[in-house]
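The complex appears here without one of its protein chains, the remainder shown in place.
Labels for the chains are A, B and C, by order of writing; each one numbers its residues from 1.
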Amino acid sequence: MQVNENKDFEPVIVAFCCNWCSYAGADLSGTNRLNYPANVKIIRVPCSCRVNPMFILRAFQKGADGVILCGCHPGDCHYTSGNYYARRRMTLLFSMLDFLGIERDRTRVEWVSAAEGAKFAATMNEFVESVKKLGPNRRLEDLRCRKQ
Amino acid sequence: MLKIAIEKIDELFALVAQNQALYIPSDNKDGAAEYTRWSEGVKYSNALNTLRSAKDFFFPQTEDLVDFKMSGKNIEIIDIRKETEDFVIFGVRACDAKSFFILDNVYLSEPVDSYYKNRREHATVITMACSKPSETCFCSAFGIDATQPGGDVECASDGTSFFFEAKTEKGKAFIDSVSSLLSDGDTAELDNAKAKTKEILAKLPLAELSTESFGADKLTELFNSDKWAGLSESCLACGTCTFVCPTCQCYDIKDFDTGHGIKRYRCWDSCMYSDFTKMAHGNPRLTQLERFRQRFMHKLVYYPANYDGVFGCVGCGRCLAKCPISMNIVKVMKALEVK
Amino acid sequence: MNNDTLIPHLGVVTDIRIDTPDVKTFRVVSPEGGKVFEHMPGQCAMLSIPGVGEAMFSITSSPTNKEFMEFSIKKCGCLTSWLHMMEVGQQVTIRGPYGNAFPVETELKGKDLLFIAGGIGLAPLRSVINYVRDNRANYGSVQIVYGSRSKDDLVDYQEIINEWMNDDGIEVNLTIDNPQEGWDGHVGFVPNYVKELEPSTSKTVLICGPPIMIKFTLAGLKEIGFQETQVYTTMELRMKCGVGKCGRCNIGDKYVCKHGPVFRFDQLNELPNEY
Partner (left out) sequence: MQKAIIERAKQLLADGTVTRVIGWKKGDFAYDSTPAVFNSAEELDKDFIFDDFTASNVSKYLIKESQKEGKVLVFLKPCDTYSFNQLVKEHRINRENVYIVGIECYGKLDIEKIRAKGISGIQSVTNNDGTLTIETLYGTETMPAYEVMAERCLSCKSKKYVAYDELIGDDGEVMDSNRFDMVAQLEAMSSEERYNFWREQLSKCIRCNACRNVCPACSCERCVFDNDNSGIANKAPADSFEENMFHIIRAFHVAGRCTDCGECSRVCPQSIPLHLLNRKFIKDINELYGEYQAGADTDSRAPLTNYTQGDCEPSVVHERGVE
């Protein structure tokens, strides 16, 4: 595991949230005034299965230190089965990233429903903490994008 | 002629590397030779040639050209060029040494490519005469003598020593800088070794390959030949031949958005790729036939038409060894040859 | 280190004229004012918006214009769409001039000239036409045949009717493909119109337009009695460097960016048919 390069390091997190559950969950955590770090950047997607593996990689390229995908709970997909497909895809992708030696705690999938504002905030806080421990993303970084 | 015993070559490398970066062919883990920056422990490879060609030193696969900062409607142009530091390439074979001149014709003609020139001017090229040519070698077809590779310093081995001969002012300066390690030596054995190599060169399976059917004046008949369809039919349209080729010189210019600016860089491109000539309204080279034809016409006709009859191939044989489907310039030449 | 042609200059767009629904003309000057560089009619320049793309455009203004350069650009791809969206004051990068020019100071001098253009093909010829108008004494008669899909698709229409048509010794023949309300001029395709006009075969022809128009017009001209050595055209292929090094714009052994873009038809016919 990498040593923390900087004590004040605030990781950039990209959270892909499905429109129907997790994005609403994020909204709810906001209206309930639950805190989660400001450097979690939410990208709304129509469904968790809209997330192409390339999106995950591109997020890392452009400076993310961790990427999390949030979707409806299995069985609750607005499009019936989208999150089931996403689940397989992400499992294989994360396993491949792990195989290439990318720290496994930089990627995560969490199912968050529209009613789970608290879970959304808790998940984000937890994820940010775990990425913080890893330090900045170096193994899947595009050096050209590093801010001098 | 000045020489150094083969087992002492590391001392010479160490001396050179004190002042400049030194690159030598060295075997990698797969057993293939690659130019490697010399440091203690890097061993000179006896392999005939490196996997990738030596053009990488002057025309690297990617290189940044210029940076831009964008703010609102304004653009700031940032010239990022820096003077290259002097470096030495050791062990360049005759074919690769000739390829530099083929690239020079393109990049040093007006308007001069300052990126290329910068590196070319700061390099000292030390060649190495071949002693064990391979079946894929056909440099003699392009008038290259593998036993006299040229460069700034020409180096050759008789099996026990490396002999050095300066060919340019830069070469003389190099030899002066290492003269403390060199001693005068008798070249009788070396001449013997070279004569032996020449015998083998004459026996190579491709020794008879002729360029007579090619050149600027054969443009129309070669372009319209009906052989291209058959030759190109199994081409995968990959860029292997282009990227291992020491004389392929085409490039693409691209912009990359780093999030805090734009980097404009150039990278190798291949005429074998479908988007090489693709425009918004269409593509003049629609099928692999035209793209395949372009590559070989360029080497055998267009290049000689623009540069005094010099062919754009040096016979290094890398494409023969590396093409996934074993289609290559030799097969093209044999098929198109007028007997 | 010396300047490198691959490092562009800065330009500012000071005026954007809407010519047709898909063609705009952009006026470019250097940030300090004045032209970024000098050119000859027919030469091209590489315009770019960093991060969007870089492409070759012919300079449509005449070199006799000392204040600015103009580019008439049709919206057809990624970069051109971006250019069409930009506003006055936008900076662009520009490098050039590239390629050869129409031989205005040599072979065309003293000749009667026939310009034939179709659609956006007027852009490179406009530079020559205005150059000839500004050096009127050096050239004979000038005839311009220009056609487009409709009246709205005629590029530089205002300049044509307000300036060119009022000049002495310039005959302008306009045509559009289909009849249209408010159009009392000629209707029909350019190749046929040229034949109907029966231009004198002593003229030197400069032609630019869609490939299909060039093909049929050239055939028509030959029928009337023109020689290929009398006809010039200007080409365009995909380019990256602009100086004959990146290796993609060649037709046979000739690089359009370096040996072209202006070719005489007899020269073009010696090259393989790959354009």
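Note that a contact is a pair of C-beta atoms (placed from the backbone, for glycine too) under 8 Å apart; a residue touches a chain by one contact, two chains touch by 3 or more.
Source: prediction; values computed, not measured.
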Open item on the list: Checking the contacts here: which visible chains does the omitted one touch?
Closed with: A, B
Task: Touch with the omitted chain, as defined above, among B:3, B:52 or B:194 - done: B:52
- [ ] Kindly state which of the options A:12, A:28, A:102 or A:121 is in contact with the chain not pictured.
- [x] A:102
Open item on the list: On chain B, where is the contact patch with the chain that was removed from view?
Closed with: 29-32, 48, 51-52, 61-62, 132-136, 200, 203-206, 230, 233-234, 236-240, 242-244, 252, 254, 256, 265, 267-270, 273-275, 320-322, 324-327, 330-331, 334
Task: Touch list for chain A against the chain that is not drawn - done: 1, 53-54, 57-58, 60-61, 74-75, 81, 84-85, 87-105, 107-109, 139-144
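Quick note on the criterion: only the chains that are shown with their structure count from here on.
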TODO: Quick one: report the Å distance separating chain B from chain C, using the average Cα coordinate of each chain.
DONE: 40
Task: Inter-chain centre distance, chain A versus chain C - centres from mean C-alpha coordinates, in Å - done: 52
TODO: Would you please write down the residue numbers of chain A that are in contact with two or more other chains?
DONE: none
TODO: Check each residue of chain B and list the ones that touch at least two other chains.
DONE: none
Open item on the list: Help me check something: in the complex, which residues belonging to chain B touch chain C?
Closed with: 65-66, 68, 70, 73-75, 77, 79, 81, 83, 106-107, 111-115, 118, 216, 219-220, 223-224, 249-253, 255, 257, 262, 264, 266, 269, 271, 276-281, 284-285, 290, 294, 297-298, 301-303, 305-306
- [ ] State the interface residues of chain A toward chain B in the complex, per the touch definition above.
- [x] 62-63, 142, 144-145, 147
- [ ] Please name which positions on chain B make contact with chain A in the complex.
- [x] 256, 258-260, 263
